[in-house]
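Of the protein chains in this complex, one is absent; all others appear in place.
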Amino acid sequence: MSDVLVDIRQLTAGFRSQGRTLGIVRGVDLTIERGEVLGIIGESGSGKTVTGLALLRLLPENAEVQAERMVFDGQDLLTLDDDGFGALRGARLAMIFQDPVASFNPAKRIGWHLHTIFTRADEAKARSVATPWRERARAILHDVGITRAEETIDLFPHQLSGGMLQRVLIALILALEPDLIVADEPTTNLDKLVERQVLRLFRDLQRRLSAAIVFITHDMATAASLCDRIAVMYAGQIVEIGRTRDVFEAPSHPYTQGLVRTSLALARGEGGRLAEIAGELPNPSQLPPGCLFEPRCDKAFGRCRVERPEPFPGRHGRAVRCFLAEMEQEPS
Amino acid sequence: MNSKFQIGAILRNRLALAGLAITVVVILAITLGAALMPHSEEDMDFVNLLMPPSLEHPFGTDAFGRDVLTRVLIGGRMSLMISLSAIALASVVGTMMGSLSAYHGGWTDAVLMRFSDLLFAFPSFVLALFLMVVLGFGTPNIILAIALVYLPIFARIARNMTMLIKEEPYVQAARLMGRRPLSIIVGEIIPNFSAPLLVQASIGVAFGIILEAGLSFIGLGVQPPTPSLGSIMADGREYFSRGPWVLTFSGLAISFALLGLNLLGDGIRDLTDPRLRERAAP
Partner (left out) sequence: MSLSAVDRFLPAVFSGRRWALPPTLRYVFGRILGALLVLLIGAFIVFLTMKAAPGDPSLSALGEQAPPEAIAAFRLQHGLDQPVITQFASWLGQIAHGDFGNSLVVASGRPISNLILSRLPTTAFVGLYALTIAVLSSLVLGTVAAVWRGKMADMVATSIAVLGISMPDFFLAYMLILGLALGLGLFPSYGFVAPGDSLLGALHASFLPALAIAAPMAAVFARTLRAALLEVIRQPYVTTARSFGLSRAFTFLHFIFRNALIPYVTIVGLQVRYVLGGVVVIERIFGIPGIGSLMVDAAFGRDYPLVQACMVTFLAIVLLVNLLVDIACTGLDPRRSR
């Protein structure tokens, strides 16, 4: 059995609107290995969330998703029908969303959510568990650091804080025991202290389940503390991917360099605004003819304006979409 | 945006267009059409009593041999006149009441709003019936009764909108410049919620027609022989089993007019409410 859990080639996704399709994801290649934590970094609108949703086929009806190849653990996802995909979700694939408060059914108690998930997990694993569900619920809430588990079970979602709900959500995922978890900015809405606790939980979660995690974030520091590899997304493309250390210590794409500079400046307590990369994402309906980053790039030259760079491979699975990286490597 | 939703959006606009077209047709029919009819609504023809629809009388004749189409057109004019007057009265008075109440706040506002809540708790037809008893039967009193039933709805909209708008900087500025409250309300506040008022007025006219027809139908509204859509239907129910066309055609006429007004109201709401427009896009 290979170590590759997910293999995606040329994933594109967009939304149909007024007779046209607005592209959001433009040709993403991604392999995810078993048990690894892959960070996807990008500013909002870069297509990172859509990539995550497309992976679980959770995009709304007006989305258009295409790929040359989409394989999960040897199974071709492209030919899988909706029912077959539904069977994968919750059993082998799971997702954690940005807003924990909005992720819960407001009409049902926490206990109901846990009970529902236990039923789903047992059904997926084709097993029957003798332990009463309340006991299982208590145990799993303890696992995610909720001390007053017994009371929490009988509460409604609106009675819990965002941090607590994110813990419960992690408990639900823990119960499902999936092989791949897509976490979409799970700590963005939390304050710093709670964020650190939740991140620690993620590390535990990953260790206990030995699941692969796709951790979507806009925060370099968070990604660095958690991820084995990092993919930087810009305007629907992965502009740089590689081992976390490599990407951080020697960012190769001008955009990554900017992100690292910003994050270091923030860590030193300097005003983040100053170090931020000027400009904004290109309008999806008016893309520049050459490199998508060219209008904001301070190192752009003639070729960048007419030709779009392809990913240029480097050592340890590194790939960079930039002519500069290609030129630096070529002489050797 | 979803392509399916787009079909819905176009269709909804088309429906609004259809509503406008129906309303225009109805207005033309009860003004020009009624004037062009060869018969008079009071001409009795004792040879052709209760005749089924024919080329001569497309909606048939009633028990006095009167042409039903002519009566429906003249009666429709009466019904629309009553409803329009009532809604005009209700919208002007209700809007002013609601706006003034919200602008000044305090206990007047509280009392007025409790009172409108109370009026809301009565079934509208029952309230109209009660008001007819209190005011006495007769056409001017129908207008007054319908206006009173619909008044709290306008007052409520005006109050809620004024509450929101009165904190806007331009209203504050007008206040600081020393403009009188009435001038601020009429000049700055009310124009800002004309769209919901228009929607409510269009639905309100439909509602007023139904109330009038209901009151006249049970005999408490417009009195025969004056035709209104309700009184024609009341006539028609007397001999419904022998000549169902009288009631059927007058009822279809009223439904047609209401369909137009309802579609128009929905259409204006879709076009003017940005919140709803956003909602159409997932």
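Letters A and B mark the chains as written, and numbering starts fresh at 1 in each.
The rule is short, and it goes like this: a residue touches a chain if its C-beta (ideal position, glycine included) is under 8 Å from a C-beta of that chain, and two chains touch if they have at least 3 such contacts.
Everything numeric here is computed off the predicted structure, so don't read it as measured data.
Visitor: Of the residues B:92, B:133 or B:173, which one touches the chain left out of the display?
Guide: In the full complex, the listed residue that touches the missing chain is B:133.
Visitor: Which residue from A:71, A:87 or A:287 sits in contact with the chain not drawn here?
Guide: A:87
Visitor: Considering the whole complex, which of A:18, A:105 or A:131 touches the chain not shown?
Guide: Only one listed residue reaches the unshown chain, and that is A:105.
Visitor: Where the complex has a chain not shown, which of A:58, A:71 or A:287 is the residue touching it?
Guide: The missing chain is touched by A:58.
Visitor: Would you write out the residues of chain A that touch the absent chain, in ascending order?
Guide: Contact residues on chain A toward the absent chain are 56, 58, 86-91, 93-95, 97, 99, 102-109, 116-117, 120, 124, 156, 158, 172, 176.
Visitor: Could you please point out the chain B residues that touch the chain left off the display?
Guide: Counting over the whole complex, chain B touches the hidden chain at residues 2, 4-5, 7-8, 11, 15, 110, 114, 117-118, 120-126, 129-130, 132-136, 206, 210, 213-214, 217-220, 233, 237, 240-241, 244, 247-248, 251, 254-255, 258-259, 262-263, 266, 279, 282.
Here is the rule we use: only the chains that are shown with their structure count from here on.
Visitor: Just curious, how far off is chain B from chain A if you go by their C-alpha centres, in Å?
Guide: That gives a centre separation of 55 Å.
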